[in-house]
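Shown here: the complex without one of its protein chains, the others still in place.
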Amino acid sequence: MAELLQLVVFGLVLGSILTLGAIGLSLTYGILKFAHFAHGDFMTLGAYFALSLVAMAHLPILLSIPIAALATILVALVADRLIYRRLRRTRPVILLIASVGVALILRSAVQIIWGPNVQVYSPGIQLPYVIPFGDGAIRIKPDHLIIMGGALILVSALHVFLQYTRVGKAMRAMSDNPDLARVTGIDTEKIVLWTWGIGIFLAAVGGIFAGMDAQLHPVVGWRLLLPVFAAAILGGIGRPYGAIAGGMTIGLAQELSTLVIDPSYKPAVSFAIMVLVLIFRPRGIFAGRST
Amino acid sequence: MIKVENIVKRFGGLTAVDGCTLEVPAGSITAVIGPNGAGKTTLFSIIAGFLKPNEGRVLMDGEDITGMSPPQLFRKGLVRTFQIPHELPRMTVLENLMLVPEAQSGERLLSAWLSPGRVRREEREIRARAEEVLAFLSLYELRHELAGRLSGGQKKLLELGRTMMTEPRVVLLDEPAAGVNRTLLGKLTAAIRQLNEERGYTFVVIEHDMDMIAELCHPVIVMAQGKVLAEGSMDEIRRDPEVLEAYLGGAHA
Amino acid sequence: MTGGYGGVDILQGVDLVVEPGEIVVIIGPNGAGKSTAMKAIFGLVHLREGHVTFDGAEITNLQPNKIVERGVGFVPQSDNVFPSLTVAENLDMGAFTRRDDFEPARQKVYELFPILRERSRQLAGQLSGGQRQMVAMGRALMLEPKLLLLDEPTAGLAPAVIDDMFASIREVNRELGVSILMVEQNAKQALRMAHRGYVLAAGRNRYDDTGENLLANREVAEMFLGG
Partner (left out) sequence: MDALLSYAVFFVSIAGIYAILSLALNVQWGLTGLFNIGIVAFVAVGAYTSVLLTVEPSATFDGGLGLPLPVGFVGAMVTSAVLAFFVGLITLNLRADYLAIATIGIAEIVRLFLKNEEWLTNGVRGVGGVPRPFAELGQVWMPVAQMLLVLVLLAVVFFLIERARRAPWGRVLRAIRENELTVLASGKTVKAFRLQAFVLGSAIMGLAGALWAHFVGFVSPEAFEPLQTTFLVWVMLIAGGSGNTKGAVLGAFIIWAIWSGSQFATDLLPPEMVTQAGALRMGLIGLLLVLVLLFRNEGLLSESDQRRGDLAREAREERRAG
C-alpha cells in the first residue's frame, strides 16, 4: 500500500511538470494553430537559465524561477519575431518544421553555453520527509512539495487569468474562432504575443521543476516533449483545461505502470496512451462538450 | 433510380435536413431548388456519401446505399460535383481529368513499375478521352494550364468534365451555373442535355438559375427548411403560392 | 464597388447608401452577391474598384478592427459566437477595444434581449440558434456602433424566432438610433420593416426603392423564380 502511494506521489510530481508543459502547448496550438515542437526545448532553456541564477548569481531557486521564466519568454518572442511571424501566412505544417529547427538551435545553444554534462541545482542529497504508512513509509522530498505546490499555484493563476481578465477571455475567444475574433475588433497580434508569454512561462517553470525533480541535461525538455504532447492530446489539444487532466493522467499512469511493466519502458506508457486516444477519441478524452 | 427516404441530418443544434423524402426518376434531369439554408447541399453530400445521415435511407435502384463511402458510390456510377469548384489547383487541366477514370493499372505500384508499356498505353487512352471531354467543354486550348488559373466559370466546366471521365449513371450537380457567364452557360446547358439524351446519364441539379431549370429540368423539387415543399414541372412550381412564399420568406408571417 | 474573391469579381459595380437612422435591406436571388457586398464594406473582401466611405471618411479595404473602431459593427451569418465563452464573456469581447466603462452598454443589451441576462453565465455554445443570434448582435452593440451590418440574421431560425429577431432589429434601430444594413432571405418581412431596400442580381443593382414599393413590385417577386 505504501509502495502504491509512493508511486502516486511520484506520479503527481511528474504530472505537475507535464501539466505545465501541456498547457502551454495546448494554448499555442489553440491560438497559433500549429504544433510547437520546440516547446520541450524551451523547457530546457528555462531550466538552464535558472541554473545560472542559482549557481552563478547565488540566488535562491524560488527567486530564480520567475526571472528565468521571463528570460525564456524573451527568447521565445525573439524566435516569434524572427521566424514564426514571417511564416504565419504559410501552411501550419511549415511552422511545425520551423519549430523543429528552432528546437535544434535551442538545444545546441544550451549545450554550448552550459555544456553537455548532467548538472544539478544544489549539490548534496535532499533529506526526504518520511511519512510512515502501514507496513512501509512514503518519502517526499521538499522539492516535490515545491513542484506540486508551484504547479497548483500557477494553474490557479492561469485559471483566474483566462476566466477574468480581458486578455485571457480574448485568448479563449481567439482559440474558439480566430476569424470572428478579428471581426469583433480583437487585436489578434497582441493576443499572439500574450499566448507566447504565458505558454513559454509555464513551460520554463515546468523545465525548472523537471531539473529540480531529477537532474539537468540538454535533452531534458526534448525527452519530455512526447509525454507533454500525449497529455495535451489526451486533454483535447487546444484546450488548456483538458491539458491539466491530461498531464496528471499521464504522470500517474507512467509512474504506476512500473507496478506491472519493466520500468525501462516507462516512457512508452505515455505513447501507448496517446495512441489509444488517437484511435478511440481523437479529439481527446477530456475534450468535453464542443460545437 | 435514387430514392431518398425520410433523411434527417443535424449539426449540433441545427437540423439541416428534416425528414426529406424524394425520388429521382431514371433518365431524368431532376432539379432541386429552394432558398438558401433549405438543406439542398447537405442532402447532396448525404446521397454521395460525404456525410452520414442521423436518420433515414438512400436507395439506388432499390439497393440501400446509406453510409457507403464516396469511392464505393463512385464505383456504382454515382458521382457529384461541388458548389465551389474543387479543382486541383497546381495540377494541369488535363491531369485534373486524367486522375478520374477508375481501375487505372498505373495506380497500382507494381504495375507502375513492372508494366510501364501497359501503363503508357492506358495513359494514352485516358488522355485521348480527357482531350475529347475538354474539346466538348471548349477547354481544349487550356489543357496544359494549371487548373488554379482558370476562371470561375471554366472551373465549373471542369467540375462537369470530371463526371464525364467515367460512365456514370447518376450525376449530382451542385449549382453548376453559379458564376458562369451567359455564353458558357448555354454551352453547359447543352452539354448536360446532350449527356442526358445521348448517354442516358441521370442528373440531379441544385440550381438557382431558374431559366436554366425551366429549360432543362423535369421534375423540379422544391425544398425549404429541410423538407420537400413541392414537386412538379417548373410552370407548376411557379404557380404554387407556397413556393413563392418560401422564397420571399413570408410563409409564416 | 467592384471586387470579389481570388480574382473573380462577384460584385460588378454595386452602389449602396445608408443614411443615418435608416434600416436598409439588401435582397436578391441566391448568388447575387449580397453577402459579398456586406463583407466588402467591412474590409473582408478586397475591392478592386470603388470606394466605401463612412461618415465622410474613406474606409475602403481597411482592416476589420480599424473599421470596428470607427463605429461599424458586423454580425456574420454563421459561427458568430465564441462557443466556449459565456454569454457575458461574448459581450465583453465586443467591447475589447473599449477602455472606458462599458457596463451601461451591457445593460442596454440586456434590456434589449432580457433572455441574455438570464443566460449570462451560460456557455454560448449551449444556446439555441435564436439566442446565439442575439448574443452575436449584442456583442456588436457593445461598442455602441453607429452602423450595424447584419448578414442574414434570421438564416436557419425557426419561424417564431424569426419574428422576434425582426422585432429586436427594429428596436435596435429605434431605441438605440443605430443605422442598419442587412442582407435578408426573408424578403417580405424584411422589406416591411425597412426604410429602403436594394435588390441585387448577378452582382449588380437591379432595383432600389422604399420597402413598401419594392413589396408591391411584381417584378421583384418574380425575379426570385425567374421567367
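The chains carry the letters A, B and C, assigned in the order they are written, with residues numbered from 1 in each.
Here, a residue touches a chain if its C-beta (ideal position, glycine included) is under 8 Å from a C-beta of that chain, and two chains touch if they have at least 3 such contacts.
Being a predicted model, the structure only gives us computed values, none of them experimental.
> Of the chains you can see, which ones touch the chain that is left out?
A, B
> So which of A:105, A:137 or A:252 would be touching the chain we can't see?
That would be A:105, which touches the missing chain.
> Which candidate, A:5, A:71, A:96 or A:252, sits in contact with the chain we can't see?
For the chain that is not drawn, the touching residue is A:96.
> Going by the contact rule already stated, which one of A:35, A:54 or A:138 would touch the omitted chain in the full complex?
Hidden-chain contact among the options goes to A:35.
> Go through chain B and note every residue touching the omitted chain.
Listed in rising order, the touching residues are 48, 50, 69-71, 74-75, 79-82, 86-92, 95, 98-100, 102, 104, 106-109, 112-113, 116, 119, 123-124, 144, 162, 166.
> By the contact definition given up top, give the residues of chain A that touch the hidden chain.
Counting over the whole complex, chain A touches the hidden chain at residues 34-35, 37, 83, 86-87, 90, 92-94, 96-98, 100-109, 111-112, 115-116, 218, 225-226, 229-230, 233, 262, 264-265, 267-268, 271, 274-275, 278-279, 282.
Just so we're on the same page, only the chains that are shown with their structure count from here on.
> Draw the chains as dots and join the ones that touch; what shape do you get: line, ring, star, complete or other?
Shape of the chain contacts: a line, open at both ends.
> From the C-alpha centres, identify the chain that is farthest from chain A.
B
> Taking the mean of each chain's Cα atoms, which chain ends up nearest the overall Cα mean?
Located nearest the centre of all protein C-alpha atoms is chain C.
> Averaging over Cα atoms per chain, report the distance between chain B and chain C in Å.
32
> What residues in chain A touch two or more of the other chains?
Within chain A, the residues that touch at least two other chains are 291.
> For chain B, what residues touch not just one other chain but two or more?
none
> Could you please specify the touching residues of chain C with respect to chain A in the complex?
The touching residues are 42, 44, 64-65, 68-69, 74, 76, 79-85, 89-90, 92-94, 96-97, 125-126, 139-140, 143.
> Tell me, which parts of chain B touch chain C in their complex?
Per the touch definition, chain B meets chain C at residues 13-14, 35-37, 151-152, 175, 178-179, 208-211, 213-214, 237-238, 243-244, 247-253.
> Within the complex, which stretch of chain A touches chain C?
Residues in contact with chain C: 166, 169-170, 172-173, 175-177, 179-187, 289-291.
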